[in-house]
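Here it is, the structure, as structure tokens.
Complex shown without one protein chain; remaining protein chains in place.
Letters are used for the chains, namely A, B and C, taken in the order the chains are written, and counting of residues starts over at 1 for each.
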Amino acid sequence: MTTTQTSPSTSSADRLSGVVPPLLTPLTPEGEIDMASLERLIAHLLEGGVDGIFALGSSGEVAYSDDARRSQVLEAVTGFVAGQVPVIAGVIDMQTDRVIHHMRAAERFDLDGYVVTAPFYSITGPEEIDTHFRTIAAAADAPIWAYDIPVCVHTKLSPAHLLQLGTDGVITGVKDSSGDDVSFRRLAAMNRAAGSPLTLLTGHEVVVDGAYLSGADGSVPGLGNVDPAGYARMHRAAQAEDWALVRREQDRLAALFEIVFQPTDKVGPAAGIGAFKTALRELGVIATNNVTVPMSPIEGETVGRIRTILEQTGLLGGTDA
Amino acid sequence: MTTTQTSPSTSSADRLSGVVPPLLTPLTPEGEIDMASLERLIAHLLEGGVDGIFALGSSGEVAYSDDARRSQVLEAVTGFVAGQVPVIAGVIDMQTDRVIHHMRAAERFDLDGYVVTAPFYSITGPEEIDTHFRTIAAAADAPIWAYDIPVCVHTKLSPAHLLQLGTDGVITGVKDSSGDDVSFRRLAAMNRAAGSPLTLLTGHEVVVDGAYLSGADGSVPGLGNVDPAGYARMHRAAQAEDWALVRREQDRLAALFEIVFQPTDKVGPAAGIGAFKTALRELGVIATNNVTVPMSPIEGETVGRIRTILEQTGLLGGTDA
Amino acid sequence: MTTTQTSPSTSSADRLSGVVPPLLTPLTPEGEIDMASLERLIAHLLEGGVDGIFALGSSGEVAYSDDARRSQVLEAVTGFVAGQVPVIAGVIDMQTDRVIHHMRAAERFDLDGYVVTAPFYSITGPEEIDTHFRTIAAAADAPIWAYDIPVCVHTKLSPAHLLQLGTDGVITGVKDSSGDDVSFRRLAAMNRAAGSPLTLLTGHEVVVDGAYLSGADGSVPGLGNVDPAGYARMHRAAQAEDWALVRREQDRLAALFEIVFQPTDKVGPAAGIGAFKTALRELGVIATNNVTVPMSPIEGETVGRIRTILEQTGLLGGTDA
Partner (left out) sequence: MTTTQTSPSTSSADRLSGVVPPLLTPLTPEGEIDMASLERLIAHLLEGGVDGIFALGSSGEVAYSDDARRSQVLEAVTGFVAGQVPVIAGVIDMQTDRVIHHMRAAERFDLDGYVVTAPFYSITGPEEIDTHFRTIAAAADAPIWAYDIPVCVHTKLSPAHLLQLGTDGVITGVKDSSGDDVSFRRLAAMNRAAGSPLTLLTGHEVVVDGAYLSGADGSVPGLGNVDPAGYARMHRAAQAEDWALVRREQDRLAALFEIVFQPTDKVGPAAGIGAFKTALRELGVIATNNVTVPMSPIEGETVGRIRTILEQTGLLGGTDA
């Protein structure tokens, strides 16, 4: 692997950390972006106390969004957020040139960072993964976050490689959705030993407490769309090392996360994003629980079970049921 | 699954079958499409006797090509082929709307078919895969081929589902790159029993002979870029049921395929496409063996080993070495 | 890898090849070995014209059989076969010493070979797999067959490694149940180029015809328990290079193999072995279709569907239904 220095990493004082939810993309019944709902959702997050917003992540249905919709999302999100918190955006595509294409299209929105996965679809080796990140970073006008998500891209980024990319200024941080907590702890320890060139955020919303003990700087919780205030409270408690409170919030949020297991006829985002959108509709934040083709929205008894969980975890008043 | 009839399948007499190589995309040293080499490569294939051309498949570096390059390829290929054989094109992307976006961009080239994979990146269930193909077919101006390639998309299309899609007129055929010959035989038997609604092409260039015995209507051999005449001879022999000749050609082509195992420092397309391009450069068909970032071209001793194999299999005169 | 010469390989004239079914283990309703049924099953195979018998393979429920039952099976099988054809036996266990333990227990039955998988349960690397086969071969009193079955052991044996083991006299042949026909063709070509140190048998009963074209010396078909004569006819046709007949038999046998897809509520051996045993019971060869705990036998409408397939493929007279 080459070790081209691309840019100095941002000083840690300025760095984005804390709670950075992967923003959902609310849709109209016809499948268009529902701008009013998106504005309300962003307000819901900002009021909840989030530290940043991650647009066009997996939870933002980036894989289902053509280029036109991707630009619409970024224009709307940066407009509604209006600089109140940093906005980073997923530039998710198969290989290097396609990722750079998305970055070029996003440049006019003055984003605070881009989130990049390992190459996918075609099989790639370690050298190519390294070239991929370095080529993209060299072409970027904002810091790059590595998105470690083997369930989607079928490659695990190794802690040693991530640290090297951080030390070389190629990436500023990692969003870890690997599900590999052993690897995450190793990464956190290596990072600390190297002077913390990387900001480490976990994507696993039900075990953020353990990730804080391991050394996470924050989280990117899909469930944070539904209960941003809960994640913000947990983050402040972690910073204060009030672990009893961290654990209590995490246990409640884990109970809330059970909404994603209610649609027994769906898998993947159709269940997860579908449940988040259904909950937000029941909470009055967004107008529909519509999802993009080929997914179909959650219907029937599942909605009732999701409402019950919202009540049990204190988000919905029982009298509404 | 719904059973919407989208369009009557083409009558079998008109159908594309036989040898349909997945066309490579020759590049200049700077990484642009090398139009002169592309024209020579297409002439090489047509002279070899291929029955059709599949542009923007995995071997065409579709995953590495941004939208602009994809259009350039289709414009050039349809121009050079000029109707001499059918041209079908990969519209490869993650989910339904992104695939339709590529189809819309390709419509002006008057293609003879589109090749579509199962959805990837996001996890999808059987119902969504079905909706994916039906939605795309309903939006298409030419027949749809299902591209079964679990090594890239991490989902296997089941024989029963493919047959249902064929019976319903959603797809016209299957390019099978699944590596699952048991499943392929089942698909061929089911298809025959149902009156052959599907044309079945195998993508596994070293076992096309066995696929013919199973009932394949032809092949989509990446190696067919290098030796189209060999695959064409094998196809004619199979149609004549001259199995001794089929086997002899296949054994020679399998020996030729060893070129892809020579680059011991590369995996996936960097080895496979890299070897095909290196062979074609050595044969004088294309100008460089350049491949798209993040891949790097084959160099050094590997080139010599590829030349030796070309000589041993009769494609290069020994005196050239 | 070391290259210890352990023993000269048998001359090819003496070698076991052709049809070598993995013998089922018929059970009484109480789960004991049904000796009368086992004797009839062996007679059925010998009358069908098989070239050898493979006891205690996956189809023989070896994974479900404690040591006492394994010995009972070998004693009974060698007794009933009585030297009419060679008998080889699976000595299937997790790691080297456990395999050798089974070999020691089997020595008194004067077997014609032992069938050994890659190590499993614990993760092992290439060097350990090599040591495993060499250590077992050095301790063996009969030739060793490598059993390439990644679906069970989660490791694929590479063609180059298998050939090296053959050249070094460590193994005499390969039973390929890898499902990787590309790899099998490479192995066959490498083996031929090296003077055929290995005998190559395929375990995939529905694509034996293609395997013959690739260079297989025979098959180990689970379905051969049900229709040994069909596999014997196909083998003789392949030796005579009568490919039309090979294909016709294979197509009929592939249609027969559909019995394993009838039990929609079962997976793996509970479906496959269960279907073979059900078919043999319906054919009057064995007394029950019982299988070992934790599997449960096939019941209900599935039995009728299996009978229908037996009729359609000519094994059961239609008037029996």
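The definition used in the following text is that a contact is a pair of C-beta atoms (placed from the backbone, for glycine too) under 8 Å apart; a residue touches a chain by one contact, two chains touch by 3 or more.
What you see is a predicted model; the values in this text were computed from it and never measured.
**Q** Considering the entire complex, write down the shown chains that touch the omitted one.
**A** Result for the missing chain's touching partners among shown chains: A, C.
**Q** Among the options A:68, A:82 or A:189, which residue touches the chain absent from this view?
**A** The missing chain is touched by A:189.
**Q** Decide which residue listed in A:36, A:138 or A:213 touches the omitted chain of the complex.
**A** A:213
**Q** Among C:48, C:86, C:119 or C:197, choose the residue that contacts the chain missing from this document, as touch is defined above.
**A** C:119
**Q** I'm checking contacts with the chain that's been left out. Which of C:86, C:143, C:222 or C:269 qualifies?
**A** C:269
**Q** What chain A residues would touch the chain not displayed?
**A** On the chain A side, contact with the omitted chain comes from 179-182, 185-186, 189, 204, 206-207, 209-211, 213-214, 241, 243-244, 246-247, 250-251, 254-255, 258.
**Q** Across the whole complex, list the residues on chain C that are touched by the chain not included here.
**A** 58, 63-67, 69, 92, 94-98, 100-101, 119-125, 127-132, 135, 151-154, 265-270, 292-296
One rule holds for everything that comes next: only the chains that are shown with their structure count from here on.
**Q** Which chain would you call central, comparing Cα centres to the global Cα centre?
**A** B
**Q** Can we say the copies chain B and chain C touch using the same residue numbers, with more than half in common, or are the two sides different?
**A** Here the answer is same, because the shared fraction of interface numbers exceeds one half.
**Q** Starting from the mean Cα coordinates of chain B and chain C, work out the distance between those two points in Å.
**A** Measuring from centre to centre gives 35 Å for this pair.
**Q** Taking each chain's centre as the mean of its CA atoms, how far is chain A from chain C in angstrom?
**A** Centre-to-centre distance between chain A and chain C: 50 Å.
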